[in-house]
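Apart from one protein chain that is not included, each protein chain of the complex appears where it belongs.
The chains carry the letters A, B and C, assigned in the order they are written, with residues numbered from 1 in each.
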Amino acid sequence: MNTKISGILIILLALVAVSFAGCTGGESVESPSGDALPTEQISGDVTVYTIGIDGEYPPYSYIDTDGNAQGFDVDSAKWIAKNQGFEVEFQPLAWDGIIPALLAGKIDMVYSGMTITDERSLKVNFSTPYLQVDQGVAFNNDSEMTFEDFMAGKAVVGAQRGTTGAIWTEENLIATGLISADSLKYYDNFPSVVTDLQNKRIDAAIYDVPSLRDAIAGKPMEIRGQIDTGEVYGIAIRKEDTELLGKMNAGLDNLMDDDYWQELLVEYKLVGASPR
Amino acid sequence: MDVFSIVAEWLPYLLSGVMVTIGLVAAALIIGALLGLPMALGQVYGTRPLKMVIGTYVWFFRGLPVLLLLFLFYFTIFPFLNLDVPEFFVGATVLGLRGAAYQSQIFRGAIQSISEGQMTAARSLGMSRLTAIRSVIIPQAVRVALPGWSNEYPNILTDSAICYAIGVAELMTRTSQIVAQTYITMPIYLACALVFILLNYAGMRVIYHLEKRVAIPGFSGNTSSGVL
Amino acid sequence: MADDDYILRVEDIHKTYGDSEVLKGVSFNVRKGDTIVFIGPSGTGKSTLLRCINQLTVPDKGRVYLHEEEVTNCGSRINHFRQKIGMVFQNFYLFDHLTAVKNVEIALLKVKGMSPEEAREKALFELRQVGMEEWADHYPAELSGGQAQRVSIARALAMEPDVILFDEPTSALDPELTREVLEVMKKLALEGMTMLVVTHEMGFARSVATEIIFMEGGKILEAGTPEDIIKNPGSERTKSFIGQFSGNLGD
Partner (left out) sequence: MDADFLINILLPALWEGLLVTLKLIILSAPFGLLFGTLLAVGRVYGGFFVNLFCRFFVGFIKGCPLILLLFILYFGLPSVGIYLSALLASVIGFICCNSAYNSEYIRGAILSVKEGQMIAASALGMTRIQAIRHVVLPQAMRRAIPGLSNEFIYLIKYSSLAYMITLIELTGAGKLIFSKYFEPDVFIMIGIIYLALVTITTVGANALEKKLAIPGTQGR
């Protein structure tokens, strides 16, 4: 990086530091080992963890009319928290910035239908997998296109930025030259993808099957094919937070053994996605 | 359920974003003014290095898109500083620091428009440079700057919507969330636009009355300081 | 004398701004080659009268005829008449973004539709007429008031108007510059240009005017040759007005 920009950055940082001297209350605390501890607050004796979620990712996590977090993962997290003796609060975040937010200590974990990938595993730890899903490809009912057409690169594809669907398409259709980079459209959230599929700006939408099914329910669309990417969901936790990882793994284990797990799977139409 | 009742159902959720938006705008205007005025003074009366530092700051913040500034602070700068800053404060900081760059130029223009003679006259009365700036130049400059300053309100108000990109739960973010859940587009977008336009109108009314109150007939600079 | 001897006829012009009646029925006729000078105290509607002639100000009542064609109520044909009725303003009103020569050219190009070469030639010719050829490529802000006024006269002349209206052409100038403008105007008058001049320059009025019209209170109080008006004013009012300028009569 050239020196001028560095200089500017330093000036900037100084200004920011000054302007923020009065604004920030909870700075991160240094642990004896020198690692930054998570941003948990201690209320009484109970630790409160902040869970980052995608606020627009049903059935795993979404925000309801009252502004409360809901969903399969949200309910799971609440159960685990009770089980493990801590409290949780939910923080909806932009999906493509959610890992940086975790790394920055803004949140303590991502529990929101996050697929375990190699790239992500370089930056964060994942809990044991708790769901396994395929990628689904949806088309308009009146579309002539088939799943084979999609795989052959004949479709303009819509995907949410940063999702496995987008990454799969990049790696298997764009990188192989089957479609041009222009033929993959990136959206902020999946409902926008569905909207644009309906608008016929794109031919196909790719997304995790359960969420995809949820998103196109009641719309003149259908899933015409699934891609077995072998992907599984896990809870993302900072590498240094091994204690929290242990708690979440133990909690997940207990949850999946409990009847509540089956209730949740039924409630959120995820039966068959559980690894157990 | 028809469109209207769905929109009506979500309306409270949308409207609760108003306070967040107002908070962003207010924080940004205040940070902007608190930093902008000293920066303007520094640019007019400061030493060469100080002028350069401020000039660079202004160049930086005026040269970058709000969207990029938000990303830069949210993903790069704050994490680098190891600061845990909630989205709202990231938004307020970016809008405020950026506003300071713009406001400093408004104030600078105003200070420069106050004639040299005012300074000379003040000094000839035995005032120190600092006293002259504080009690003669600033009270006049702030009033000269008011019309330009009041333009900052609508600008920051509309820019605050870009905080959607980092997920601050203001109006635009909520609008997008509602659209994502209901698949109803136009009525919700238009409702959001209406709220913004009303906020704009209401804010301009407030500023208009504020301007009236601080304006002094005959415009003499020797009254006590009336910094906003 | 037959009506068609008159190049310009002005009939019973009335104009009211808000509550104040500026013109209360003014009529006069102009023959080709006449130089008519309007005098009178400030605020008596002389400038308004000139503007009513080319409809820059629309009169409430009354008619203006140029060559027996009605200028008033002519709708969009007014732009045709305005080419025939030139006007020179107190503050010159040169187009600030154009050089002297382009100021003269622009209407030739855009209104008369001349070719660029033709227009340039004509413009330079007119600038020469007013002694401003050397300044052709200067912008208005680079000219003195007298120079600017001479350019604006050239601009009016270039349209080859039948009549030129001069609205206090020297009021914004100091005496030195006034003289150079009056020289040009005098020359025009001698060359037979039909001119209507609102001015306080009694010397010019006396030596150049074919007719002087004394106005007050929105009406013509007295009209006649310079001899009549200046030497033997018919009314006390005219006499006292002219008396104020007694020091200014010499040319």
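Heads up, the rule we're going with is that a residue touches a chain if its C-beta (ideal position, glycine included) is under 8 Å from a C-beta of that chain, and two chains touch if they have at least 3 such contacts.
In this text, all values refer to a predicted model and were calculated from it rather than measured experimentally.
The chain not shown here is in contact, across the full complex, with A, B, C. Touch with the chain omitted from the figure is made, among B:68, B:130 or B:206, by B:68. Note that of C:10, C:71 or C:87, the residue touching the chain absent from this view is C:87.
For the options B:16, B:150 or B:185, the residue in contact with the chain missing from this view is B:185. Counting the whole complex, the residues of subunit C in touch with the unshown chain are 54, 56, 76, 79-83, 85-87, 89, 91, 93-97, 106-107, 110-111, 138-142, 152, 155-156, 159. For subunit A, the residues touching the absent chain in the complete assembly are 1, 5, 9, 96-97, 99-100, 103, 119, 123, 161-162, 167, 181, 185-188, 192, 195-196, 198-201. Across the interface with the omitted chain, subunit B contributes residues 59-60, 62-68, 71-72, 75-76, 79-80, 154, 157-162, 164-165, 172, 175-176, 179, 185-186, 189-190, 192-193, 196-197, 200-201.
Convention: only the chains that are shown with their structure count from here on.
Taken together, the touching pairs give a contact graph of some other shape, not a line, ring, star or complete one. The distance from the centre of subunit A to the centre of subunit C, each centre being the mean of the chain's C-alpha atoms, comes to 81 Å. One inter-chain figure worth recording: subunit B and subunit C are separated by 55 Å, centre to centre, where each centre is the mean of the chain's CA atoms. The distance from the centre of subunit A to the centre of subunit B, with each centre set as the mean of the Cα atoms, comes to 34 Å. Chain contact summary for the complex, subunit B toward subunit A: residues 9-10, 12-13, 16, 31, 35, 53, 56-57, 60, 73-75, 77-87, 89, 93, 96-97, 165-167, 169, 176-177, 179-181, 183, 185. Those residues of subunit A that touch subunit B in the shared complex are 8-9, 11-13, 15-17, 19-20, 23-24, 26-28, 36, 39, 55-56, 58, 62-63, 65-67, 92-94, 97, 100, 103-106, 188-192, 194-195, 219.
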